[in-house]
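One structure, pasted below without further comment.
A single protein chain has been omitted from the complex, and every remaining protein chain is retained in its original position.
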Amino acid sequence: MVTNLATAAPALVSPGLDLELSFTQALQGLGLSPQVAHLIWLPLPMALVLVAAIVGVLVTVWLERKISAAAQQRIGPEYAGPLGVLQPMADGLKLLVKEDVIPARADGLLFTLGPVLVLVPVILSWLIVPFGQNLLISNVGVGIFLWISLSSIQPIGLLMSGYASNNKYSLLGGLRAAAQSISYEIPLALSVLAVVMMSNSLSTVDIVDQQNGAGVLSWNVWRQPVGFLIFWICALAECERLPFDLPEAEEELVAGYQTEYAGMKFALFYLGSYINLVLSALLVSVLYLGGWGFPIPVEWLAGWLGQSVDAPVVQVITASVGIVMTVLKAYLLVFLAILLRWTTPRVRIDQLLDLGWKFLLPLSLANLLITAALKLVFPSAFGG
Amino acid sequence: MTIANSTELICFVVLAAVVVLGSLGVVLLSNIVYSAFLLGGVFMAVAGLYLLLNASFVAAAQVLVYVGAVNVLILFAIMLVNKREDLKPVEGLQLRRLLSGGVCAGLLILLVRVVVSTPWAVPGPAAIGEGATERIGEHLFTDYLLPFELASVLLLMAMIGAIVLARRDVLEADVGTGDAVDQGLIEKPSTPLLVDQSTR
Partner (left out) sequence: MFGFLKKVADYTRDAVDAANYLGQGLSVTFDHLRRRPITVQYPYEKLIPSERYRGRIHYEFDKCIACEVCVRVCPINLPVVDWVMNKETKKKELRNYSIDFGVCIFCGNCVEYCPTNCLSMTEEYELAAFDRHSLNYDNVALGRLPTSVTTDPSVQPLRELAYLPAGVMDPHGVPADQPRAGQLPAQVLEQLQANAAAGDEGESIENAPVGDKANG
């Protein structure tokens, strides 16, 4: 899949830092053919992003525990490393060495396949997250649409693990998770569509480029405030975060579809949900908060300092600032999600479906239509 | 043969094998849940074939619609059906199997004939790639507008049918069996459940 997509990197207007080009050129300088050089390059960004996703999860878990503790006037993890930063590692290690239990009457094959099907689409979705003009695995043309379609695979994994556990709580949790996931996918896709309409492209890089004309003022959040809120609510529902954590509502369903899982398979679910949270936060920052863009455009700053944008030093600084800004925005949103977790009570299933189908869906449709109308009336402000 | 070509060939063989074996599994497995999950796998493999043809938008749409919506709904229907009934042996099963096998074989022969007799242009037209999204949109809103709208009407009909089947309370008799529907616990606007006793 990646072999086909990654080659389709279109010529971009603004140059930016192109690591791939310099890497393959260096390898070709050593006497390798361009194809072999490309083949050697391919796994590198994938491995890097996999590591980044895992590290992001570790950081998020630590933040979650620390911020939760602070919100409740506790201390939180304290002894594993300074300020407990190694606590997520200890958790992961514990899950890794735990016994892998498959219940006697469960369906062993589906039971094993379920967590994998939950995790793989989430990790695959990192393909399209840009950290800079050329700092992403592949600038796929269908970009954000790929993420939406990949995230629609997840419910199958949830249903599979819920069914295979041979446990009523698991089955109910899996069904709830799938129902919630497909209900909130629609307003999510519609609010993404409004953004796509303004940038005339599904590619995440184009979406960010379109927002970076005038720094913070040109971010999509000002042009799409309703879409931003809808997207954030739906993203929380897709990640099964509070107040939408019905699939694993412990008072009703023990732990939902995870009830029978232990050890590394449970860890896969855990990992999947946190990677999904970080990914959603990253995509909110890409779609609405200007992605890698600094609040003041770097080109202006370079101009004021009398530096050329193409100078190597400026390019390296731009790329670093881009990565920092993307991660910073994403983690601000993660912080907000954790704060929301301790603020809002869990909704009931009827309230959840009411909110999804009777409130968010009409609202996102209206948002889409208004965006279309505004685009026709003010083509300069809303993407011609 | 370059690396890219051989990778493509390997991918094609694997995907084709998954499609064929998976479809056979969907039909032949006795466990209906396995069939449904395998169907999802077949849809994914078909999406992979689209991807090999450089039609990424169609592939993504295939995953979104068939795997994410159709297959999940099939699984939902299987897992929510609460009816426990003993299956009666069907009369003349052997004959029925032979007949349906004959029909399927006839269809296969017809398709093979078409494939063999059609003069395929090799290589086919160049893939549009990234521009496909716009082209599909243009076609959907110009020359394929009528089929597009008809499909949506069909979906609307399916939705109304689902509502009628699911909400038995609006009907006097069961749609399937014709028995009178027990409406004892369904609140109607004319006769509320909490009748005020003092006015009687």
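Here the chain labels run A and B in written order, and each chain numbers its own residues starting at 1.
In this section, a contact is a pair of C-beta atoms (placed from the backbone, for glycine too) under 8 Å apart; a residue touches a chain by one contact, two chains touch by 3 or more.
What you see is a predicted model, and the numbers here were worked out from it, not measured in a lab.
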| item | value |
| --- | --- |
| Left-out chain, listing which of the shown chains it touches | A |
| Hidden partner chain, touching residue among A:197, A:264, A:301 or A:340 | A:340 |
| Candidates A:69, A:89, A:116 or A:186 - the one touching the absent chain | A:69 |
| Hidden partner chain, touching residue among A:222, A:300 or A:359 | A:359 |
| Absent chain, residues of chain A that touch it | 67, 69-75, 339-340, 342-344, 359 |
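Basically, only the chains that are shown with their structure count from here on.
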| item | value |
| --- | --- |
| Inter-centroid spacing, chain B versus chain A (mean Cα positions, whole Å) | 29 |
| Residues on chain B engaged by chain A in the complex (per definition of touch) | 2-4, 7-8, 33, 37, 40, 44, 48, 51-52, 54, 56-57, 60-61, 63-64, 67-69, 71-72, 75-76, 79-80, 129-130, 133 |
| Interfacial residue positions of chain A with respect to chain B in the complex | 1, 3-5, 8, 10, 35-36, 39, 110, 140-142, 145-146, 148-150, 152-153, 155-156, 159-160, 163, 171, 175, 178-179, 182, 185, 202 |
